[in-house]
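A short worksheet on the structure shown next.
The complex appears here without one of its protein chains, the remainder shown in place.
By letter and in written order, the chains are A and B; residue numbering begins at 1 in each of them.
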Amino acid sequence: MKKILLSAVLVLASISGAQAATGGIAWDKAPNNTNDLAALQNGAKLFVNYCLNCHSAAFMRFNRLKDIGLTDQQIKDNLLFTTDKVGETMKSAIDPRQAKEWFGANPPDLTLVARSRSAAGQGTGADYLYTYLRTYYVDDAKATGWNNLAFPNVGMPHVLWELQGKRAPVYATEMVHGHEAQVFKGWEQISPGKLTPVQYDQAIGDLVSYLQWMAEPSQNTRVRVGVWVLLFLSVMTFVTWRLNAAFWKNIK
Amino acid sequence: MSDTLAGNTPADPSKRTWIIASTCTGIVGAAATAVPFVSTFQPSERAKAAGAAVEVDISAIKPGEKITVEWRGKPVWIVRRTPEQLATLSTLNGQLADPDSKRKQDEFTPVYARNEGRSIKPEFLVTVGICTHLGCSPSDKFQLGAQASLPDDWKGGFLCPCHGSTFDMAGRVYKNKPAPDNLEIPPHMYLSDSKLLIGEDTQA
Partner (left out) sequence: MAEMKEISPNAPAGAKLLNWVDNRFPLSKLYNEHLGQYYAPKNFNFFYIFGSLALFVLVIQIVTGIFLVMHYKPDAALAFGSVEYIMRDVPWGWLIRYMHSTGASAFFVVIYMHMFRGLIYGSYRKPRELVWLFGCGIFLCLMAEAFMGYLLPWGQMSYWGAQVIVNLFAAVPFVGPDLALLIRGDYVVGDATLNRFFSFHVIAVPLVLLGLVAAHIIALHEVGSNNPDGVEIKDTKGPDGHPLDGIPFHPYYTVHDIFAVSMFLMVFTAIIFFAPEFGGYFLEYNNFIPADPLQTPLHIAPVWYFTPYYSMLRAITGEMMIALIACVWAAAALSVFKFKMPVVFKGLIVGAAVAVTAMMLSIDAKFWGVVVMGGAVIILFFLPWLDNSPVKSIRYRPDWHKYMYAVFVVNFVVLAYLGVQPPSAIGERVSQVGTLFYFGFFLLMPWWSGLGQAKPVPDRVTFAAH
């Protein structure tokens, strides 16, 4: 317990090593499985089960999930908790005013979080989310009992703690830029979760891929159509190039 | 020389080839570009969701009672007909404009409603409550006998307050009335004995 407290204090006092603009740890690269339907479906399930309780995804319709291979019936049977119509949008289960009262801030809408959290020089929003959801640690100094390395002093508890278990960051004292600092070295598993670390990382990868997809559901179509458009335009550019040459060869 | 400079009619076959090639690619490109723009005119997902099929619980409707639900902005009536009301249906054929619902069947009477009661279950009439004349919503006139604007032998049905069209308990229009057609039967299906789905009639 004391060790945890001490580590927490040390974290707050001096994190060195790569710093993000938010004051958090450098971001890991998210796996980006937005073309893997199985991963996206698993991510959708995790999202609906763990996130929609407090967060909304107000611009995302349930029936859009057919784009990742789910039928209306599958959506109705497994994913419709807050409504009964598959054409409705993903509203949260919680009342925003109650949420503000309990957490201090209204849990933000997540439809676009994978796009809005990108930061030049640090990584994509997906990278941030992938890091954030995997760097929670136990911190008794906080009201929720949790803190986070990517978003220090976050007001959100570790909703997925049952899957990941309880962890604490481990620091070593090193010389950085000519002075002593606490450098983050790794994690200590205090109590296990239902998933192994590898399984948990994979689950978060799925969830983050889903969030990435949900932020722009037309992205896969966009790329597919784009390939054809560019092929056509290459042909057209060739034709117009020869057309231009055919006329200009007369000009001396 | 000035001929080719003005470029009105290309004396040069290679020019002609490339003009034709560019015109063709241009037309294909223009058409392909127009498709997404014109597609934005189609009903959006929001419109389709708002127009989605409506599930209705019909278990609480008592015989002789009518409920109204909204589907695609239109009132849809669900009437639980009594055996007496059903019995009158066959006696009215002479007075009706289209007793067998043969007119414009694709528009007003789907296949499963091409029967005497114009319904799937004889007991339940499911019809769009909009007069086929000019779009007012007819009033319920289930009481039998003479009433204002109704004949002395009135057997029950609907009266449109705007121009006086009358319809029977199967939504069939009477002769010599302004309305030309029977009331529209919307696509619908029963999900169970107590659950009616209005807006769809196949398990898509």
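To be clear about the criterion, a contact is a pair of C-beta atoms (placed from the backbone, for glycine too) under 8 Å apart; a residue touches a chain by one contact, two chains touch by 3 or more.
These numbers were taken from a predicted model, which means no experiment stands behind them.
Enquirer: Thinking of the whole complex, not just what is shown, which of A:Leu112, A:Leu129 or A:Ala168 touches the missing chain?
Expert: Looking across A:Leu112, A:Leu129 or A:Ala168, the contact with the absent chain belongs to A:Leu112.
Enquirer: Check each of A:Gly125, A:Gly165 or A:Gly205 against the chain that is not shown and name the one that touches it.
Expert: Final answer for the missing-chain contact: A:Gly125.
Enquirer: Going by the contact rule already stated, which one of B:Thr40, B:Asn176 or B:Thr202 would touch the omitted chain in the full complex?
Expert: Hidden-chain contact among the options goes to B:Thr40.
Enquirer: Out of A:Ala93, A:Ala143 or A:Val225, point to the residue that touches the absent chain in the complete complex.
Expert: A:Val225
Enquirer: Suppose we count only contacts with the excluded chain; which residues of chain B make the list?
Expert: These residues of chain B touch the chain that is not shown: 2, 5-7, 22, 35-37, 39-40, 42, 44-46.
Enquirer: Touching the missing chain, which residues of chain A?
Expert: 21, 58-61, 64, 108-109, 111-112, 115-120, 125, 215-218, 222-223, 225-227, 229-230, 233-234, 236-237, 240-241, 243-245, 247-249, 251-252
Note that in this section only the chains that are shown with their structure count from here on.
Enquirer: In the complex formed with chain B, which residues of chain A make contact?
Expert: Where chain A meets chain B, its residues are 61, 63-64, 84-88, 232-233, 235-236, 239-240, 242-243, 246-247, 250.
Enquirer: What residues on chain B touch chain A, complex-wise?
Expert: Contact set of chain B toward chain A: 4-5, 7, 12, 14-15, 17-19, 21-22, 25-26, 28-29, 32, 45, 48-50, 52, 55.
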